[in-house]
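Below: the structure, in structure tokens.
Complex shown without one protein chain; remaining protein chains in place.
Going in written order, the chains are labelled A and B, and every chain counts its residues from 1.
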Amino acid sequence: MGGIGSLLTEAAARKDLPVVQVLSLLLVTVFVVLNAVVDVVIAIIDPDSVKSRRSA
Amino acid sequence: MSANAIRQLAAKLGGLLLTLLLASIAIFFAVALTPGDPVTALAGGVRPTPELIEAIRAEHHLDDPVWMQYLRWVGGVLQGDLGTSFVYKTPVAELIAPRIGISLLLVAYAVVLITVFGIGSGILAAVRGPRADRAVLVGTSIGVAMPTFVVAILLIWVFGRVLGWFPVYGTGEGLLDNLYHLTLPAISLAVLYIAYMSRITRGAIVAQQHAEHVDTARVRGLSPSRIFRRHVLLNASPQILAVSGATIAGLIAVSAVA
Partner (left out) sequence: MSIGQLARGRTPAPARRAAAHDPLLIAAALVLVAVIGIALLGPLRSPYDPDQLYAGAVSAPPSLAHPFGTDDLGRDVLSRVLAGARPSIAGPVIVVAVSTMLGVAVAVASAWFGGAVDGIASRLVDVIFAIPGLVLAVLAVAMFGKGLLAPVVALSIAYMPIVVRLVRAGARAELGRPYIAALRIQGVGSLAICFRHLLPALLPTILAQATVGFGYAMLDIAAISFLGLGAQPPASDWGVMIAGGQPALLTGAPEQSMFPAALIVLTVLAVNIVGARTTTWAEAKDR
């Protein structure tokens, strides 16, 4: 698709480790930060749901 | 914001940074411990002479302890130096830069589809009676069983080949043409998440419809549409939002691969 996806799969197939490393870190960062932002937004609009979400 | 909220936020931020730190260590060390000598990859296919090996090891600081290499890598990444590709011999940042736009556009497109159709069909299933509920359930059951790439080849087959409505290759020129080219990939990416969103939305709404405050509102004689907007949807929204956020996060991860 000419996006990050094809870059990552191609890099993995060709053992282009620096590219794989950086892209993995980038994706993990986005993933973790987004999840955290969602948690915080929810805590602000609905403090009661925080507990139930944590145990879910 | 109360002191308690600030403390919670700080704890959250600390946990976030710690997780990122540990994840970056895991990613770096996993690769550093990879079988095979990086020198071979760096020499780029040439059988390296001892002098070349020496030069490469010195240039890439391969004789430093691993934790030094890790600090150098993380420091570089934080300052925008993403390293150099083994294969292309160009800075990784230059490889990512021209591609990130199309990936973000694809994710944004898919998020719009997921929000509209996921929440829409979830509401439909919750309020339009058992028949709509059943139809959405069947649709979402198939949706969650379809790998992204199977949806993709089905769409390519139907809309690209048989009907010829959408392009199958390339990403196009200009925003509108980009969107046109990204339609099939965005739908493929969205289908699974539309199914998730739909189910969560339905569940959240149904749970609210039986809540006490909704009964109270009914007894007070409020109109059904007002009850639905002010009492059911508003109260179901945190849960829906929670899942859509997690969904988008997961989507980005998947889009990076599919």
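The definition used in the following text is that a contact is a pair of C-beta atoms (placed from the backbone, for glycine too) under 8 Å apart; a residue touches a chain by one contact, two chains touch by 3 or more.
Nothing here was measured: the structure is a model prediction, and the numbers come from that model.
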Given B:22, B:97, B:112 or B:234, the one touching the chain that is not displayed: B:22
From B:154, B:179 or B:241, residue that would touch the chain that is not displayed: B:154
Which residue of B:55, B:124 or B:146 touches the chain not shown here: B:146
Interface with the unshown chain - residue positions in subunit B: 15, 18-20, 22-23, 26-27, 30-31, 34-35, 141-142, 144-150, 153-154, 156-157, 160-161, 168, 250, 253-254, 256-258
Residues of subunit A (touch criterion as defined above) contacting the omitted chain: 8-9, 11-13, 15-17, 20, 24, 27-28, 31-32, 55
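By our rule, only the chains that are shown with their structure count from here on.
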For subunit A paired with subunit B, centre-to-centre distance based on mean C-alpha positions, whole Å: 7
Parts of subunit A lying in touch with subunit B, wherever the complex brings them together: 1-9, 11, 14-46, 49, 53
In the complex with subunit A, residue positions of subunit B that touch it: 5, 8-9, 12-13, 16, 19-20, 23-24, 27-28, 31, 34, 36, 38, 41, 73, 77, 82-88, 92, 95-96, 99-100, 102-103, 106, 170-171, 185, 237-239, 241-242, 245-246, 248-250, 252-253, 255-258
